[in-house]
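Working notes for the structure below.
Every protein chain of the complex appears in place save one, which is left out.
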Amino acid sequence: MTPRIDITLNVNGSDHDIRVEPRRTLADALRQDCGLTGTNVGCEHGVCGACTVLLDGEPVRSCLMFAVQAQGRRLRTVEGLANAEGLHPLQQAFTDHHALQCGYCTPGFLMLAVGTLERHPDIDDESLREVLSSNLCRCTGYQNILRAVRAVRDSRRLAREDAR
Amino acid sequence: MKPAPFQWHPASSLDEAVALLARYAPEDGRVIAGGQSLVPSMALRVALPAHLIDINGIASLARLEVEAGRLSIGACVRHAAFEHPVEPGVLGRLLATVAANIAHAPIRTRGTFCGSLANADPASEWCLVAATLGATLVAVSARGTREVAAADWFHGIMTTALAEDELLAEARLPLLATDARAGFHEFSRRAGDYALAMSLCTFRVVEGRMREARVGVGGVEPQPRRIPEAERLLEGERPEPETFARAARAAADAVDPLEDIRTRAAYRRDLVAASVRRSLQAACDDTH
Partner (left out) sequence: MSGGHASSLAPGQRHNGDADPRRRFVGARVTRLEDPPLVRGQGTYVGNLGFPNQLHMRVVRSPVAHGVLRSIDTSAAREHPGCRGVWTGQDVADIPPITFRPTSVQGLEPYRQYILARDRVRYIGEPVAVVFAADPYVAEDIADLVTMDIEALPVLLSADAPPGEFAPGHSTEAGVLRKQFGDVDAAFREAHEVVEVDVRVGRHSGVPMEPRGALARHDHSRDVIELYGAGKRPHAHRDAVAALLGRSPVGMHFYEGHIGGGFGVRGEIYPEDVLVCLAALRLGRPVKWIEDRRENLLACNHSREQHHVVRAALDRDARILAIDAKLWHDQGAYIRTHGARVPDMAMGTLIGGYHVPAYRAVGHIRLTNKTPAATYRSPGRFESTYACERLMDAVAERFGLSPIEVRRRNLIRRDQYPYPRPMEILDHPVELDSGDFPRLLDRTLEHLRWDDLQAEIARRRDAGECVGVGMGFFMEKSGLGPVDGAKVNVDTRGKVQVVTGSSSIGQGVETVMAQICADALGVDYADVKVIHGRTDMIDYGIGAHASRATVMTGGATRMAALNVRRKALEFAAAHMIEAPIEVLDIVDGKVVRTDRPGEPGIPLGRVAAALAPSPEVVAFGIPGLTAEGWFETAGLTHPYGIHTAVVKVDPDTGGVTVERFHVAYDIGCAINPMLVEGQIVGGVAQGLGGALLEEFVYDERGEPLSVTFADYLMPTAREMPPVEVLLTEDAPSPNNALGMKGAGEAGITGVGAAIAAAIDDAIGKPGAIRELPVTPQRLRAILAGRPAGA
């Protein structure tokens, strides 16, 4: 073991003061040290995407970062999606479209979708499928995940058009 | 798959990074930028650096700009930066095409262009770009700065001219001529996977004939390179499918493919032929 470092992680708007070894991955720090177990670990080598979180609004694989590298950045995890009024539209859409079965890949897909739609609200179907192919799911065969994300994209587009 | 212990040294300037590297390189110290290749190898405990010099906080290394006819790419420039053309010419468009083939979006958010060049995986797309276009790599250490041509950079699988106390601070790509065409093709098992073979081709079209053709092949040999046997068959010819096919076959014959229990040399040759032909066709069709 190496000496631990005191760091502060800003997650979902709150600061977490933790003490970790440099080798502690961001995924493990979120889960163990911050107590936010919603982010799942599927492979620890950056392929499956189950550990996806948002780093300053962009989807990243938290198993490929060390916690010490995330200081001073804004992190968002699945626990930050729902609010007092209820579920995030994507969480509701996943439920409505049966886009999850075992749920293990779901937080990663949700954060990937949130980050993607926030930055590319008009993303086309083919590009969306390309982005969603970043993450692995073993239960659903992806069809319903694609439907759920498209549904939120489309309803937001309609809402923007109605607002004009 | 947790990494072995290491000490972490974040640097806030290039000078500081270089000094840390001089100090710790002899003690298994390495540079970490994007970490998208390094961290998995640490998780598998194949890489066991005792010290990591973290350059992500060095603002000057985020430089990405055209200067003196070349695109200068600092060590912290991410793959994602290239997803939209970074310069208005042929090069910018080519890099955007290539970037879309690199892994997946979340990897591209973190991984860096220079990191790929320092890592020198035979299946790295940027390495093929550097080798084919003739990049210049800028290596910095406490002993000074030196420039290495791409032709001298790649020494083998995951092996480069970079000394253990050197940091690859910048890569410079020559811009392509306004009458140049460029094409890229990669074959992999799934989208985003490492290439089993890939090809990058450029040529200028002068009075209906191909000039200054470059045919680069990667993912097939220990390092990417240009294939002169194929380039010779293009020089002065019209850009036509039969010519492309001849050049592609020559490239397939010229390579000495890596072979392992999963992938046979004969199959890699087939893929080289297909990739070269398709990238030449893509270059031919590349009208802006």
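Letters A and B mark the chains in the order given here, with residues in each chain numbered from 1 onward.
In the analysis below, a contact is a pair of C-beta atoms (placed from the backbone, for glycine too) under 8 Å apart; a residue touches a chain by one contact, two chains touch by 3 or more.
Since the structure is predicted, the reported quantities are computational estimates derived from the model, not experimental observations.
Participant: Quick check: which displayed chains does the absent chain contact?
Facilitator: Touched by the chain not displayed, across the whole complex: A, B.
Participant: Which parts of chain B face the unshown chain closely enough to count as touching?
Facilitator: Touch set of chain B with respect to the missing chain: 1-2, 4-5, 40, 44-45, 187, 189-194, 196, 261-264, 266-267, 270-271, 273-274, 277.
Participant: Identify the residues of chain A touching the omitted chain, counting contacts across the whole complex.
Facilitator: Touching the missing chain: residues 1, 21, 23-24, 31, 36-45, 47-48, 50, 77-79, 81-82, 87, 91, 94-96, 98, 100-107, 110, 129-130, 132-146.
To be clear about the criterion, only the chains that are shown with their structure count from here on.
Participant: How many angstrom lie between the CA centroids of chain A and chain B, rounded to a whole number?
Facilitator: Once rounded, the distance between the two centres reads 29 Å.
Participant: Along chain A, where are the residues that touch chain B in the complex?
Facilitator: Residue list for chain A touching chain B: 1-2, 5, 21-23, 25, 28, 44-46, 49, 52, 55, 58-61, 63-66, 68-69, 112, 116, 130-131, 133-134.
Participant: Going by the contact rule at the top, pick out the chain B residues touching chain A in the complex.
Facilitator: For this pair, the touching residues of chain B are 1-8, 10, 35-36, 39-40, 42-44, 52, 54, 56, 104-107, 109-110, 190-192.
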